[in-house]
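Scroll down for the structure; my scribbles are underneath it.
Every protein chain of the complex appears in place save one, which is left out.
Let's look at subunit A:
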Amino acid sequence: MLEEIRTTEQDDLVINVGPQHPSTHGVLHLVITLNGETIKKVEPHLGYVHRSIEKMCESLTYRQFILTTSRMDYLSAHINNHCCVLCVEKGLQLDVPPRAQVIRILMDELTRIASHVLWWGAFAMDLGAITPFFHAFREREVINDIMEETCGTRLTMNYMMPGGVMYDLHPNFQKRVHEFIKLFKSKLPEYHELVTNNVIFQERTKGVGMLSYEDAISYGCSGPAARGSGVSSDIRKLYPYEIYNQLQFEECLEYGCDSFARYQVRMNEMMQSLSIVEQLIDNIPEGDIQAKTKAVIKLPKGEFYSRVESARGEFGVYIVSEGGTTPYRIKFRSPGFSNLSALDQMARGQKIGDLVAMMGSLDLVIPDIDR
């Protein structure tokens, strides 16, 4: 810390935001160099929830390690699990029954809606509006209840397994999802009325946290953070997995490059996810929910990489296998880590009061960044 202060100019002020700060949504520590009110540099300090998950996974079997990923990006646990099972299936060259594929996509998209809804509430709260937070949790609760019925848990689902899914859907699943679709469609206009069309909100997000097309690519941004700058990066479209290539949905691109553009991408994505759920909910094929796998999975010697579109961007799993029952080395490419690296670029030259709007628009989940 002392050194940092010395390297800055005499009139500069160095302040710490976090690690305990309500707007960081976790334990993120930012060291900010200020000149008056203008940000000169933002330096993230990470690791407050670092659990060395990659090292832990080296001593877990291919069925066990999937569970640790639910604890990384806890808002899109299903999607993280999905990426892991895809990677293991790639190694085993396993075909997943159609019913399991559809169930997986349904779960993924419901998770994406839940994650975006929570982000919407939290983002509005960051900017000083408390009410949207309660609206957001009301709708998210419905999804959590649906998840609880089928998966047994509300947050860390661990529902996917190599070859399929753990259990069949709950008999109430279709009925309750239909109810949710109806409810959410009636609530979404409220969201726009409350926040999107709010003049104060627009003033605080438009032109704030500019990230150019080139920078978004160079910083490895993905998900809404990249699509807000017009970078086409939806893995579901570019490298389709499961049956995404048979579904009708659009990649949401915005070209504003600012926080408001990233906001709009997520709002539009919720509609797209809802449309995917609608397409599939009445067309779940009958059949097995699991392919036959051995009790103890051994991956052949080699290296495998799989990528999925999580709620925050591209989530990747890289497994190096030596042919044993545990991975030799595992690497999780977390979207938040790369997105956070662009924060410094966004914030330079902007006012300190806008920093929270920039951070909120990146949708950071700290355990996902620290791993």
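The rule is simple: a residue touches a chain if its C-beta (ideal position, glycine included) is under 8 Å from a C-beta of that chain, and two chains touch if they have at least 3 such contacts; residues count from 1.
Just so we're on the same page, contacts and distances are computed from a predicted model.
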Identify the UniProt protein name of the omitted chain, choosing among "Sulfonate transport system permease protein", "NADH-quinone oxidoreductase", "Helix-turn-helix transcriptional regulator" or "Tripartite tricarboxylate transporter TctB family protein". "NADH-quinone oxidoreductase"
Identify the residue among A:Val27, A:Ala129, A:Ile217 or A:Ile243 that touches the chain left out of the display. A:Ile217
Which listed residue, A:Thr38, A:Ser59 or A:Thr131, touches the chain dropped from view? A:Ser59
Per the touch definition above, residue among A:Val14, A:Val27 or A:Leu46 touching the missing chain: A:Leu46
Can you list where subunit A touches the absent chain? 45-47, 50, 52, 54-56, 59-60, 215, 217-220, 222, 231-233, 238, 305, 307, 314, 316, 318, 320, 328-329, 331, 333, 337-338, 340-342, 345, 370
